[in-house]
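Quick one: this structure, given as structure tokens, is what I'll be asking you about.
With one protein chain withheld, the remaining protein chains of the complex are depicted in position.
Presenting chain A:
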Amino acid sequence: MANTLLEVNNLQVQFSTIDSTVTAVDGVSFSVNKGETLGVVGESGCGKSVTSMAILRLLGKTGKITQGEILFEGQDILKKSESDMCQIRGKEIAMIFQDSMTGLNPVMTIGKQLIGTITVHEKMNKKTAEKKAIDMLKKVGIPSPEQRMNEYPHQLSGGMRQRVMIAMALSCNPSLLIADEPTTALDVTIQAQIIELMKDLKKTSEAAIIIITHDLGVVAEMADRIMVMYSGQVVEYADARSIFINPLHPYTRGLLSSIPRLDKDVDVLYAIKGSVPSLQNVPKGCRFCERCQDAMEICKNKPPVLCTVGDCSVRCWKYTK
């Protein structure tokens, strides 16, 4: 167990508004070993971002962790004080967000924001911090970094801004990096470049990575393990190889066949029909039931539990004896 960096057990997150309470994350468990890369995959709204924000305890005023534990290096994050959390955020666990357009402060130069991030956790003089900031920009592949330091976010392209966000996240050498859809807001060629950069990072840095995406293709070459989420729950959790070679859950299969492939000439991409059930109105049986081609009678009435098949966990009646 000494190798485990992060362990999330039975995490439940609820959001309360005046007239309703929704459970956005419902009994999610997973773990990340040191240096490992976990891919978290699922359609928009399935609770990926909420799960990652829960790990940093940044759910805002309406979100509450109502159950479970989050152990980081063996210590329960949920029991820590706010000021201890500030020590963990950015330094131990860093985060890259999807929205590079809006994720940087528009009235501050890139340099100021980077230096600000570096000096949150490390006392150093301005010169040293500036040098480190320039080094970080170089490391994430930003050309003429000295000049970029004095520019504002709106002067940079989307891809460059995302690189700056990555540089900020890496600047304190975190042991866990959470990348929440780092490429979603970018156009295709830039996406490929950022994925390339993430792959480099995986090779060169010792940080464990959680990469969140709605596109299985993004994590295909990067992830060691993959967790597939649906409607706030884990539906399949397995080795990346076995997910791609032998996907168990009907939803995972659906996701896989909707990845564009260069080796097959398909005109129309397969897409899973229907849409995610609303959190206000969760089906009483399997949450995927309405969209599932393999649905059986039992699926409509009884929710399946997560069960183990070989090295995988899967939430589906097909695999329950």
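The working rule: a residue touches a chain if its C-beta (ideal position, glycine included) is under 8 Å from a C-beta of that chain, and two chains touch if they have at least 3 such contacts; residues count from 1.
Just so it is clear, contacts and distances are computed from a predicted model.
Taken from the listed names "Fe-S cluster assembly protein SufD", "Cell division topological specificity factor", "Succinate dehydrogenase/Fumarate reductase transmembrane subunit" or "Oligopeptide transport system permease protein AppB", the protein name that UniProt assigns to the chain not shown is "Oligopeptide transport system permease protein AppB". Only one residue from A:L11, A:A24, A:I65 or A:A94 touches the chain missing from this view: A:A94.
Set against the missing chain, the residues A:L56, A:L78, A:V282 or A:C307 yield one that touches it, A:L56. From the options A:S44, A:Q75 or A:T102, the residue with contact to the unseen chain in the full assembly is A:T102.
Only one residue from A:Q75, A:Q155 or A:T308 touches the chain missing from this view: A:Q155. Residues of chain A in touch with the missing chain: 56, 58, 82-83, 86-91, 94-95, 97, 99, 102-108, 116-117, 120-121, 152, 154-155, 165, 168.
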